[in-house]
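Apart from one protein chain that is not included, each protein chain of the complex appears where it belongs.
Which chain is which? They are A, B and C, in the order written, and residues in each are numbered from 1.
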């Protein structure tokens, strides 16, 4: 837990990546935060503990993020994670590490844009009122995973809300389908991943019932849109032990 | 207040209009409701009291709705109102009538579609997180009023939420404007009314902040979309004395 | 070929279906057309020839449409076809039948809405300027085929235009995909089929290049939107021997 009036000491993992650079700049502009370590491939994680980082922000890759998390939690450093690829199995492992370090906080968020967080909140709220729902996410063609982490998380949230409301499966008479046309099925929800030059990061949740539809659409036009959410998470995680999924509870 | 297991006795004002006909059909299909009076231009309002209507549904026009409401409240009949044109002055008059009949309930809703109700709820929730917000409503070209009642109500809700959050005016550097280009200003919010053949009833609320936008869009494709909300309001109003604006609190 | 000033004699196959009924009503309202035969399951095709139909409109099903076409062409009756399911193989068979009856005309259109026809024309025109393109079609959940016939035809048109312009494959770095997320691949173009209550018939073609996107979107809200195109095809086919695919050339 940080002292009053002292800036929070922050390290950044993946500091030379596109998101990492933006995070470093944003921390430097914030009076209540101090950037104490910039770490990337080939650097020692110990740089973070040597610099007495209280929080580490991780924008790395799915293949190294679990090792990073394990090491930080062991060191008693809280973590804000923007890296994707968190399956239920991975989340369970993080929880087991945190059980042994009850004072450490970890925030793992699929999306740090305030609009995306609200989109997920609204999708959860709307789910029980509509028989039909599908997710269409749209990203630049350099993205390697489909669907996006945000879409996966949204589908999971909607699936849980439908189950809690006793809604059955989404109506669909399709019997003659060219393979893939109807998208991926995530927790019972159809998800479509569009990739195109010109796009950045976009998602639409389409709800439908008799005679009407409701669309929730979020558009991220540049990485600056994620910075307010990253700051919010850094400031919250130092006083929030345990695992937090998404920024919804921090708003 | 209605007895258990007895159907609610309902009268419809404007019963020969497009919405009124749909309401009558919907009531006839509902086991817990009984259609006891169908009243339109040239018919006596007393038909509703003679038939012992407990609730009257009013889809008439702005020039007669106030007389209808006054009469119903005097008779002790609760009312569900879908007619548009309710200014703050009109609402104050309805409240003053209800003060003398504390057991009577009135629900006045700008829109009975569940998606529209949620759109307004979400707009209120999102308002404080975005510096920018505008409303674009789109309707068929036979509509006589612009903006729509739903857009006016949404603007009012957003304006109040911004004021409560201490947000200032929406940023806008426009200094060279062809008259009307920037829309109407309702409670500080710009509202644009699009009219086109092929359209039915649509509204988009656009929120924006640094690097991102969030859109809430509702599309009504036919009048059937309003019926679940009308039923909800009829069933609620018999046990809900006083004035209720919008369906938000009934969900 | 029809005589001047005499109405064109039209028969309708699938006359009791939803589209068929609308077509019959539309023909009845047109002074230059005469509805001479309404035929559906269980009726004799000979009713059309007995009534001296010059044109037959076919809105039936993929399993009977080929027999209908063969019979009409044999009888020397021109045909306007709105039934879906026309593969290249089927089109070749229709051509071979027409070779023996050079005076007969057949128009097969995946979509009779003017907006859909223009959407396809514009998609063909835009294709060579954008590295990326995907199709998202959205329909009511009672639809049995995915993608829609219009989407298949649009993909084919775009694929051909890209090939003619020497464009390579659409850029896509996806390597970690939940099966189906990236849609169906039709002639090299990704197609996504969304199904939801509240929807009618909608399609969006998304083009993208560096820093910009262009979207062409068509929305059909009811079957009346197809009638002007059906009339156009009926009037054209009597003077247009051979096979015509789509309404594009008739505009």
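One rule holds in what follows: a residue touches a chain if its C-beta (ideal position, glycine included) is under 8 Å from a C-beta of that chain, and two chains touch if they have at least 3 such contacts.
Values in this document were obtained by computation on a predicted structure and should not be read as measured data.
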Partner chains on view for the chain not depicted: A, B, C
Sole residue of B:20, B:82, B:110 or B:208 that reaches the chain not shown, by the stated touch rule: B:208
Residue among B:10, B:136, B:227 or B:247 touching the omitted chain: B:136
Touching residue (missing chain; options C:42, C:88 or C:211): C:211
Absent chain, residues of chain B that touch it: 130-134, 136, 138, 141-147, 170-186, 190-199, 206-213
Touch residues of chain A, complete complex, unshown partner: 198-200, 219, 221, 225
Chain C residues that touch the omitted chain in the full complex: 113-116, 118-119, 121-122, 125-126, 129-130, 207, 209-228, 251
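In this section, only the chains that are shown with their structure count from here on.
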Most widely separated chain from chain A, with each centre as the mean of CA atoms: C
Whole-Å separation of chain centres (CA-atom averages), chain A against chain B: 37
Length of the line joining the C-alpha centres of chain A and chain C, rounded to whole Å: 43
In chain A, residues with contacts to at least two other chains: 130, 207, 209-213
